[in-house]
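Below: one structure in structure tokens.
Right after this comes chain A.
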Amino acid sequence: MSAFWTLLKRDLLLQVREGGAVGTALGFYLVVVAMMPLGLGPDLNLLSRIAPGVLWIALLLAALLSLPRIFEADDEDGSLEVIATGDLPLELATAAKALAHWISTGIPLALLAPILGLLLNLDIAAYPVLVATMLVGTPAISFLGLVGAALTLRARRGGLLLALLVLPLYIPTLIFGIAAISAATGGPSGFQASFLILAAISLFSLVIGPVAAAAAIRFQTQ
Partner candidate 1 sequence: MMDLGPHAAFIWASYAIYAVVLAGVIGWLVWDGARLKARLSDLEARGVSRRSRAAKEN
Partner candidate 2 sequence: MTQTNTVPQQSLTQKLANPTRFMQLSAKLMPWMAGAAVALILYALYLVFFVAPDDYQQGQTVKIMYIHVPAAWLGMMGYALIAISSFGYLVFRHPLADVSSKAAAPLGAAFAFLALATGSLWGKPMWGTYWVWDARLTSMLILLFLYFGLMALRSAIDDEALAGKLCAVLGLVGVTILPIIKFSVDWWNTLHQPASVIRMDGPTIHSDLLWPLVVSAIGFSLLFFALHMKGMRNEILRRRLRSLTMAEVDRARSVSAPAAAE
């Protein structure tokens, strides 16, 4: 298992040293959220009603931006073949990559969300539950996005195709994230149920993501 941690540490170091990647995702997130009122009008109570949805959808798109880089750098310099044929099972290797993406992109985006919530006049009670749902929901985004990144590694127009493939898979996470937030701020259904289902979806994607991504990578590295 030490190989798993070294791979994880390596990827995290790469992200931090490169720095730019996380910055662009956060910057994109800020710009998309800031543009919403420009499009929808400055009416504060409208904005506060749609704030969770806007914050979540913008987060999905921002996370999507940084997915192709999970495998691209390794594929170009051939280290993906080394990882694929290494002693660490490929499923664990891809899981380490997704975990690195979640730590380096998912968490910062989730922590930035409350600040952007101010722009959208988000209801005060919603702040803690917003961050909670995002922290619990973003693993699904990284691990399901992992599959998209692996599938479109060698495809033409890979980035665009990645969005088309992966966004439908994000729908359950989006729906239950928003359901949990609206439940916590006086919505119809119970908060407990939505939050637990959101967590279940993330756990589910912890399994599906690496297995499917490893299969896809194996086909491309033999």
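Selection criteria: all candidates are chains of the complex that A comes from, given by their letters.
One rule holds for everything that comes next: a contact is a pair of C-beta atoms (placed from the backbone, for glycine too) under 8 Å apart; a residue touches a chain by one contact, two chains touch by 3 or more; residues count from 1.
Predicted, not measured: the structure shown is a model, and the values here were computed from it.
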item	value
Candidate from this complex that touches chain A, chosen among 1 or 2	2
In the complex, chain A residues that touch candidate 2	144, 147, 151-152, 154-158, 161, 164-165, 167-169, 171-172, 175-176, 179, 182, 187-189, 197, 201, 204, 208, 212, 215-216, 219-220
